[in-house]
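Below is one structure; the comments refer to it alone.
For this view, one protein chain was removed and the others were kept in their places.
Right, chain A next:
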Amino acid sequence: MTATVNGARVRLTDGVAPELARLLPEGICRTFRVMPYAVVDGTVLVAVADADDPITLQVVEERIDRPVQLVRHTTNEITDAIETVYPAVEGQIESSEERRGRVQMARMLTNSGLVTNDQLQMAMLEYSRTGDPLGDILVAHEAISEDVLVAALSEMYQMQRVGLSDFVPDMEIARRLPEPLAQSFQAIPVAATDDLVLLAVARPLDPEQAVAVEEALGSPFRQLLANRTELDQLIQRVHSAHYVEVSTVALLEARPEDSAHVVFTGGQKALGVCLLVAVVVCGVVWPMQTLIGVVAACSVLYLLVSFYKFQLTFRALGTHLEIDVTDQEIADLDERTLPVYTILVPLYKEAGVVRRLVQGINDLDYPRTRLDVKLLCEEDDTETIEMIRSLQLPPHFHLVVVPDALPKTKPKACNYGLQIATGDFCVIFDAEDRPDPDQLKKAYLAFQHVAGNVACVQAKLNHFNQDQNLLTAWFANEYSMHFELILPAMGAAGSPIPLGGTSNHFITSVLRELGAWDPFNVTEDADLGIRLHREGYRTAMIDSTTLEEANPNVPNWLRQRSRWIKGYFQTWLVHMRSPGALLRETGPRGFTSFNLTMANAFVLLLNPIFWGLTTLYVLTQWGFIRELFPGFVFYAASAMLFIGNFVFVYLNVAGSLQRGEFGITRTALLSPLYWGLMSWAAWKGAIQLFTNPFYWEKTEHGLDSGAH
């Protein structure tokens, strides 16, 4: 129950009761000019400047769980009280001019009936938290269109508008403003005379920006307000050739030694041939000893990889190794301090999931006005492009059409999107991903908690359709072990982490400095993780999950997995081009960890051979096989067969339990069958490494039973 009075006995000037001072958050107090200050007969007295504003009334009522009485005060009285309770922080307080503009915008939109009271209240509340422009908030929430906002701004600033949807630019004029300035100021020349350039801008430039632009153009200019989406598309069109070139060859030119454009270097080929010749010669001269040596080497490799994995997972079982970010910290986060966050979403032939994707991103607990979502489409994927256009998304969604050029890979699309990213941080999500709503805030807070050299925060991945069939359950078991146990342990140990395909959050500037993703590597994420480490950066894990679609179809799964394994081989070959440099840059521990992690792909190749030998021996008791496993080789092989295999089965169980996925615990017990599929994919990937190294085996999405 709320009542409004003009002259209460107790006034704000008598002082604010300490227990009431912070009853309402600072943003609410400043935005709505309210301040609770006393309790009389169980009723909270709230000082208010505009007691007739229904929005203010509702906001106050909803936030105080006791009877409230609004008491009219002067603006100065309330402002003074707010300043006392919440001392102003420079740069975070709305100036009177800004306030006037906000109020003018609100009145303009409400008076013309373009927004309802509910929409305005929602926007005001968000404004009270973020301090972002009211109009931008209304557009981001699709309460008004961008065109309406541009019209309102044009009225307020007395500026002309320009429509760019069907505009055909004169490239020479358009490129007069250098691309970095065009991107950062969101401005582009659209016409020019001898002494004046007409410049389309998203928002009026401030004086400093105006000086920079004039210097760059070399002539005076006049600003024309444009729709942000249309402007963004125009800038992309004008500079697409530059973006394509950078996204394709930047890493190759800057750091050719880090690029997978060549599968085997000359040195690697020579070494491989020498090794092969040596084995063949030894095989001819000492056939049995050579075979035993090969079996022993494989067994030792097996044992080392298994021991390393077990050690990592056992460590993770013993403690929580993720960066700790509590719900309370997230709740206490001052949204005014949040940076712009870029979300890169590569899409290919995924028109069917776009609507769901947009909803998922809008559901994120992050101010939409501080999101920079890049929907990265290939030029030939007209269906997805048209679908995105048809949705008429608000301007925080950016359709990015990547021109058709080889290699046509996800990393190239991401590199393209990264060039026009405006966020301080960026993250990749796949189209079908469902990140935890608070993931961006968690990642941002994690970056505040970790050491200065952490440039990447990896969230956990898992599946939403794990119950669809046995394959998806196994996939979920595997991911649970990998993301719940292995990666957190690697992160805590400071080892190089092969990043997961999505949900890796980066400091954008560091990512650019590193040359971003290698467009020639088919597991560009794993490669980037290693490159980060080599450059002295680290990756940390957070306890936040992105749910993906698990591949429910065996052929489709094999395509995906063979690509991953091929990429692991590529990554290993790239970084082992100069083992000495790798050792120097990563240290003995990092070097060992990298090799043992990548060796897992080799172990998958060996699995069927060892299983075949074991089966053959059990069935035939063939003495030749027994001779291959003398003494200690036999012990190592036996340990792997009887202990190692079970340990890995159990680690799948443990990962699922750790995750709270109790329903798929029993399927983990059958995971050796899944390993068979993995070995199949490994052989496919290994063969493809020689026959078609850069081919991107596209995974089909939307096969889950719910067809999300």
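Here are a few things to note about the model shown:
The rule we apply is simple: contacts are C-beta pairs under 8 Å (C-beta built on N, C-alpha and C of every residue); 3 or more make two chains touch, one makes a residue touch a chain; residues count from 1.
Methods note: contacts and distances are computed from a predicted model.
For the chain of the complex excluded from view, the name given in UniProt is "Glycosyltransferase family 39 protein" [choices: "Glycosyltransferase family 39 protein", "Acyclic terpene utilisation N-terminal domain-containing protein", "(2Fe-2S)-binding protein" or "Citrate lyase acyl carrier protein"]. Although one chain is not drawn, the whole complex shows that of A:Thr84, A:Thr116, A:Gln311 or A:Ser509 it is A:Thr116 that touches it.
From the options A:His141, A:His449 or A:Arg577, the residue with contact to the chain not on display is A:His141.
Screening A:Arg102, A:Arg129 or A:His575 for touch with the missing chain picks out A:Arg129. Residue in contact with the omitted chain (choice from A:Leu514, A:Leu547 or A:Met640): A:Leu547. Looking at chain A, the residues touching the absent chain are 116, 118-119, 122, 126, 129, 141-143, 317-320, 324, 327, 330-331, 335, 355-356, 359, 362, 365, 368, 391, 434, 436-438, 462, 464, 543, 545, 547, 630-632, 634-635, 638, 642, 646, 649-650, 653-654, 656-666, 669, 706, 708.
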